[in-house]
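Take this structure first; my questions come after.
Left out: one protein chain. Kept in place: all the others.
We call the chains A and B, going by the order they appear; numbering starts again at 1 in every chain.
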Amino acid sequence: MQFDIGIWIAALLTLGIISFLYKDNVIYKVSEAIFVGVSAGFWFISLFWDNIYRKFWVGVFPDPTSGKEPQYILFGGVLLGVLMLSRLFGNKAGWISRWPLAFIVGATAGLKMITFLASNAVAQINATVGNFVAAVAAPTFAGLVTASTVTIGTFCGLVYFFFSKEHKGWFGGLAQVGTWVLMITFGASFGYTVMSRMSLLLGRIDFLLSDWLHLIK
Amino acid sequence: MTAKLYTTITAITITALSLLLLLIAAPHALLAQSDAVAESPDSATTAVAQVPDLGPILITVEDFPSDAGEALIIGWEDPGYVSLPDFIEYRVTRYTDDSDNGMVIGTSVLNPEVIDGEASHSIAHSYTVAAVFPDHEVISARSEPAMAEIQWVAADKYAVIIIGIFVCAAVIFFIETAKRGKTLFLRRIAGLEAIDEAVGRATEMGRPILFVAGIQDMDDVQTLAGLTILGRVARTVAQYDSKINMPCRASLVMTAGREVIKEAYNVAGRPDAYSDDMVHYVTDEQFGFVAATNGIMVREKPATCFYLGAFFAESLILAETGNSIEAIQIAGTAMPAQLPFFVAACDYTLIGEELFAASAYLSEEPRQLGSLKGQDVGKALAMIAIVVGGISVTLAQAWDIGLFQVIESALRTAFNIQLPVR
Partner (left out) sequence: MKRQIPLIIIMTVGWVLMVSVFVPPFESWGEEASLFFDIIAVFAFFLGGGNLIRVHFTKINRKSEGWGFSVVTVAGFAVMLILGLFKIGGSISAPVDTAGTPFELMFRYVMSPLQATMYSLLAFYVASASYRAFRARNIEATILLIAAFVILLGRTPFGFYLTAWIPESFSILEIPNMAVWIMNSPNLAGQRAIMIGIALGVISMSLRLLLGIERSYLGGD
């Protein structure tokens, strides 16, 4: 049997993590410590080469043969980044680090608001009414039942999320139907995911039995 | 103890059964794949030497709508070359002057259209389209020179603009109404009412509180929502003199988390009790973060765990570990795929919109509460559109009632809904 140190390390770490299912133990703690240290380093290196070198440095000083214009505006990002480090100087200057945070919060709020409005709200209303249009245009019993279920279900689901009215009486009834629709949705997602999660475990078992122990080919 | 043992045995049994199901399913999937391969027909390889003259290829060049003057749409009429056996593709070439030095900007086989995404709004371009065969090309005449045009308003987003203005106006209207002192009714949300109780429980038990603001960075609104709720939780923690531990996956979240908790301790009148160590960075790696947070959970045994923000696959790992230490768990996320796991494994779950509403609820500030009323107006708009849309479509199409045809048409225009091709 060929001895491959890399596979052995991978196998021992795999067993270390799985051992957590029994209880917290020394092997898990070692695996966890390695995982945290190595992955933190890995991510810093990835961010450094990808964001600072590839996006900033190459953006500001592009290869002359590429014909790309230098993006001097990226110095703005570096300036904000440097301001972030003001936290290292304690309370006296630390509050300046709120400026880059404010930039991020402002940009996130402004951009995500429109993204969600377009992709979640308008697109979903569009799709719901659109389904009905399609079902009525070429009516079949099954098609109409499906389109009606989707329409009524979406309506009742939205009633559940209403904050301004107590879930009582007829409104409470609709909200209750909305709750059931949400539960079916959650159940469907749950059931849909189970098999893929099992296949992940099979993947690790396969690694241990074939790559490491060579028990199966 | 017995219940725990029972749970473990059942979990293992269900896992084993599911694995068995998967093992049974796998050969079927493989068989299905091999059947599909066996059924796929051999590609036709007949050769035709001569390309018949089917007539000229007529080109149209149009400006790409709603862009910054960077694209042109080159379309053509296929005289029938596509259906010839040796036809390879249509090739579109761009020329920026009268010379023959053109640049191929795209190819297409069936769709008679290519978008030139690098067209200029200051230099005119002309184009040719060639039907390409193995050793022959049928080339169109050059199109008239055309330039891309800059549009200053994205006309394709008008539905978003109108609905956005309506919803924003509703939110701002109710914020202003609340500011003037009008009392607004809002129903209770169980998960939010449980927060004080959960913090109190941790204090009584002398155990800390774990707060995870999701695993995304500050550029996710869910993280911002989690952090705003953190403010209220931390204030209660400070008042009760309890302990809070907040592991972070992103450094920026750590920085913002510290600001939030520090301010909460200030507001609670206990600034000296605050320490930066309450919030700490772990690693940017998703599962590395989970491994460490799991470790914190089983070692520190927090009495209450909050998971409020954007979560992915780790949602269930965290929630089940929290269950194993018998912590009270309050979760909230707007990731639809993770909600089922939080619902199944946590004591309270803030579902989607409730996560964003939580900070407003908890603040008890009239202006914030007013914004929730405005949100409801948006919901009412969506509900009306769905119901009126459904009814008018049925009445307009099934019974040809004129009024409903008008409503249906207006709705389709507003939401940009295409009629199906019959």
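One rule holds in what follows: a contact is a pair of C-beta atoms (placed from the backbone, for glycine too) under 8 Å apart; a residue touches a chain by one contact, two chains touch by 3 or more.
As the structure is a prediction and not an experimental result, all values here were calculated from the model.
In the complete assembly, the contact with the undisplayed chain comes from B:V171, out of B:I74, B:V92, B:A146 or B:V171. Per the touch definition above, the residue from B:P85, B:G117, B:G269 or B:P336 contacting the chain not shown is B:P336.
One of B:I88, B:I150 or B:A410 touches the chain omitted from the figure, and that residue is B:I150.
For subunit A, the residues in touch with the chain missing from this view are 6-7, 9-11, 13-14, 17-18, 20-21, 29-52, 55-56, 59, 73-74, 76-78, 80-82, 84-85, 87-88, 95, 98-107, 109-114, 116-117, 119-121, 124-125, 127-128, 142, 145-146, 149-154, 156-158, 160-161, 178-195, 197-198, 200-201, 203-204, 207. By the touch definition given at the top, subunit B reaches the unshown chain through residues 7-8, 10-15, 18-19, 21-22, 24-25, 28, 66-69, 150-154, 157, 160-161, 164, 167-168, 171-172, 175, 217-219, 221, 224-225, 227-228, 231, 248, 250-252, 254-256, 259-260, 262-264, 266-267, 277, 280-288, 290-291, 313, 316-317, 319-320, 323, 334, 336, 339-341, 343-345, 351-357, 359-360, 363, 365, 367-368, 371-372, 374-375, 378-379, 382.
In the analysis below, only the chains that are shown with their structure count from here on.
Taking each chain's centre as the mean of its C-alpha atoms, subunit A lies 9 Å from subunit B. For subunit A in complex with subunit B, the touching residues are 17, 20, 23-24, 28-29, 31-32, 35-36, 38-40, 42-44, 47, 84, 87, 97-98, 101, 104-105, 107-109, 112-114, 116-118, 121-122, 125-126, 128-130, 132-134, 136-139, 147-148, 151, 154-155, 158-159, 161-167, 182-183, 185-187, 189-190, 193-195, 198-199, 201-202. Those residues of subunit B whose C-beta lies close enough to touch subunit A in the complex are 15, 18-19, 21-22, 25, 157, 159-160, 163-164, 167, 184-187, 218-221, 224, 252, 255-256, 259, 281-285, 287-288, 291-292, 294-295, 298-299, 336-337, 339-341, 343-344, 351-354, 357, 372-373, 375-376, 378-379, 382-383, 385-387, 389-390, 393-394, 397-398, 408, 411-412, 415-420, 422.
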